[in-house]
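Note that one protein chain of the assembly has been removed; the remaining protein chains are unaltered in position.
Chain naming follows the written order as A, B and C, and within any one chain the residues start at number 1.
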Amino acid sequence: MKSSTTETPAELTAKSLAAIEQIQGKLDYGTWTQNERIALSCRLLAANGHAETLAGQLTVRQDDGTFMTVPLGRGFFEVRASNLIRIDKSMQVIEGSGAANPAIRFHLWVYNARPDVRCIVHTHPPYVAALSMTGQPLKVAHMDATPFFDDCAFLPTWPGLPMAEEEGEIISRALGPKRSILLANHGFLTATPSIEESLYLAILLERCARNQLRAAACGSIAELDADLARESHDFLLRPEIVKTTFATMSREYLAGKDVCVIS
Amino acid sequence: MKSSTTETPAELTAKSLAAIEQIQGKLDYGTWTQNERIALSCRLLAANGHAETLAGQLTVRQDDGTFMTVPLGRGFFEVRASNLIRIDKSMQVIEGSGAANPAIRFHLWVYNARPDVRCIVHTHPPYVAALSMTGQPLKVAHMDATPFFDDCAFLPTWPGLPMAEEEGEIISRALGPKRSILLANHGFLTATPSIEESLYLAILLERCARNQLRAAACGSIAELDADLARESHDFLLRPEIVKTTFATMSREYLAGKDVCVIS
Amino acid sequence: MKSSTTETPAELTAKSLAAIEQIQGKLDYGTWTQNERIALSCRLLAANGHAETLAGQLTVRQDDGTFMTVPLGRGFFEVRASNLIRIDKSMQVIEGSGAANPAIRFHLWVYNARPDVRCIVHTHPPYVAALSMTGQPLKVAHMDATPFFDDCAFLPTWPGLPMAEEEGEIISRALGPKRSILLANHGFLTATPSIEESLYLAILLERCARNQLRAAACGSIAELDADLARESHDFLLRPEIVKTTFATMSREYLAGKDVCVIS
Partner (left out) sequence: MKSSTTETPAELTAKSLAAIEQIQGKLDYGTWTQNERIALSCRLLAANGHAETLAGQLTVRQDDGTFMTVPLGRGFFEVRASNLIRIDKSMQVIEGSGAANPAIRFHLWVYNARPDVRCIVHTHPPYVAALSMTGQPLKVAHMDATPFFDDCAFLPTWPGLPMAEEEGEIISRALGPKRSILLANHGFLTATPSIEESLYLAILLERCARNQLRAAACGSIAELDADLARESHDFLLRPEIVKTTFATMSREYLAGKDVCVIS
């Protein structure tokens, strides 16, 4: 498990090193501002089924200890850089209009326990929701699922509506030092140093849950060799891959619109 | 089970009370008229797969004992505030043009048995239809399914086409004082004091059936603790949550249109 | 099983009779020409996933013994009243340009065996395809599936590419006097006196296969009482229901277009 996006190439295998060398400096990460990347992330979450109800939040810790987020009742489909809110550590709105989602309380517990984390995504998308009802953890049985290898915790019981201090303590403890966690009877959390990485893992996790449910309905699932999975985990979480994926998904979303919809 | 949207905050837990206090007065419920909310509800039902056949009705009881509804053969995708019909207790059209859906007869039985009910939604969406073929009731195994905790009845046998008095009697008796009912080999019914709440439960129920089918195909399902589920039931059915969800889903639907399509 | 759309109301139950009386004369069947209804049917098939490959045909018998159809390689998504072809009994094109689909040969066998049939639809949509791989016939376990009650044959083995006389003989014999047939490892056929009815059954059948697969993945399926299913079969195949469903689906398809796309 690695919670930083700044591991040096020296930690990678020779194969990965050669691949990184081949692509470095030739990739397009986009030039969106922080708040535009928040808006893009919310739009991508909505477009990928992560916003069926009011539940679900994205928060980004700022250098001054405040947090940027989306007000309760603002659909992820309509988020713009200009309609975010800034809240303080007691969840009071100090910039923008609307109310903070009461469930953000448990984000604060995670930020407190994990100084490396700058962005948390929490949603209940359909396949993660269904998987969360089975009592089974995520299985890493596909190359594209390796970003969760030894890096996705599991909370096996539902502590109730995640709006009080108790649930914050339970969830942050269960997450530990990992990037992601599957919450039984509920949803998931991704917590990393960047908006791009938390969004990338959120989108991936829903797809991995989908694939696992479809495979499991047909019988047994063949998990991956641990060493190969770890190598793939480290490569697929390289900033070059994460940032390029974020930019490509964002361009695809924006390509369907006539005018800029996120500013 | 609670069939009213007006329970006082005093009935809520301390956690829920604090959450409600945080958000009250800061939410956008929209300003649509009654008939526009009926049109929006039909559009949302169509957009969420609830209108694959002519079957399915939405009715709203008026103060004078008449009912607003959609004529048979008017697709839910094309309903407007201006093309509804008003019918009397004998299902005669007294305003607008077209015929009442013969299946509305069983709605009248429910309205008669339940003075608190103002809006009934009945459809056969795909996942509810599939679940209704298995002989199994809805299971509450996810936080988002708690609005159905101890509040979704089950009619285990199909009484035939729901167009005569007999089926009305059977269905209204099976519903009892609950908000929702799953009808074996058929579909579902939501019956509450408001358009927003019946629509919200209708959309949720189809998603819960979807999640249950996907989870059940992989093995056992882990249901929720009863006390936590009840607390969540009461919170997620608060008018603040119901109305904000309705408004957000409606804005998302309308955002995809160039001009107003519901007036 | 009834293969005619002209059964008299006297054959219906009292409940159905009352319902028909309530709606008769108040429904909108549209005013499309025969060839426009063919084009609409093809567009609806494409929009509902029935045209993933070149396979699939729709034919309509004319009074003079010729047939209207779509040339091979014309996608169902692009069919217009003006780009159909007319073929004779030896599958020669006598009007329009392009080649007849070689698989139409088995349609001719059905038309020969069934003087009541005027329109045949044959496709391989995804859920019917999957169901056809399981070796199981269609089960009637939902009200909306009753148009197939005792009225959907089953060919349990695949006779090979359906392009020679032998397959025509096998398929027409297996169909017998019924409206529909499920073809193992292949697809389905609907054969009725009207374009609207064959299209309606085609769309319904794919949805029934979908629901059956989803229900069966979770365990056993509870089939319907035979008498109630038969009553519902007869009602849901009334011309009022069939034509109104066709018109509603067609208006929904056309509502998504800026200009007329079928003429």
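As a working rule, a residue touches a chain if its C-beta (ideal position, glycine included) is under 8 Å from a C-beta of that chain, and two chains touch if they have at least 3 such contacts.
In this text, all values refer to a predicted model and were calculated from it rather than measured experimentally.
Visitor: Could you tell me which of the visible chains the hidden chain touches?
Guide: Spelled out, the missing chain touches these shown chains: A, C.
Visitor: Which residue among A:A47, A:M91 or A:I241 touches the omitted chain?
Guide: Touching the chain that is not displayed is residue A:I241.
Visitor: Give me the subunit C residues in contact with the hidden chain, please.
Guide: Considering the whole complex, subunit C reaches the absent chain at 52-55, 71-75, 77-78, 91, 97-100, 102, 124, 126-127, 129-136, 158-161, 163-164, 184-187, 213, 216-217.
Visitor: Residue by residue, what part of subunit A touches the chain that was omitted?
Guide: Looking at subunit A, the ones touching the missing chain are residues 15-16, 18-19, 22-23, 26-28, 141-144, 204, 207, 210-212, 214-215, 217-222, 224-225, 228, 231-232, 235, 241, 244-245, 247-249, 251-252, 255.
Everything that follows uses one rule, which is that only the chains that are shown with their structure count from here on.
Visitor: If you take the chains that touch subunit B and keep only those that also touch subunit C, what is left?
Guide: Touching subunit B and subunit C alike: no chains returned.
Visitor: Only C-alpha atoms count here: how many degrees separate subunit A from subunit C in terms of the superposing rotation, rounded to the nearest 5?
Guide: Nearest-5 rotation angle for the superposition: 180 degrees.
Visitor: Hey, how far is the Cα centre of subunit A from the one of subunit B, in Å?
Guide: Result: the chain centres lie 32 Å from each other.
Visitor: Measuring centre to centre with CA averages, how many angstrom lie between subunit A and subunit C?
Guide: Taking the mean C-alpha position of each chain, the two centres sit 46 Å apart.
Visitor: Quick check on subunit B: which residues sit in contact with 2+ other chains?
Guide: 217
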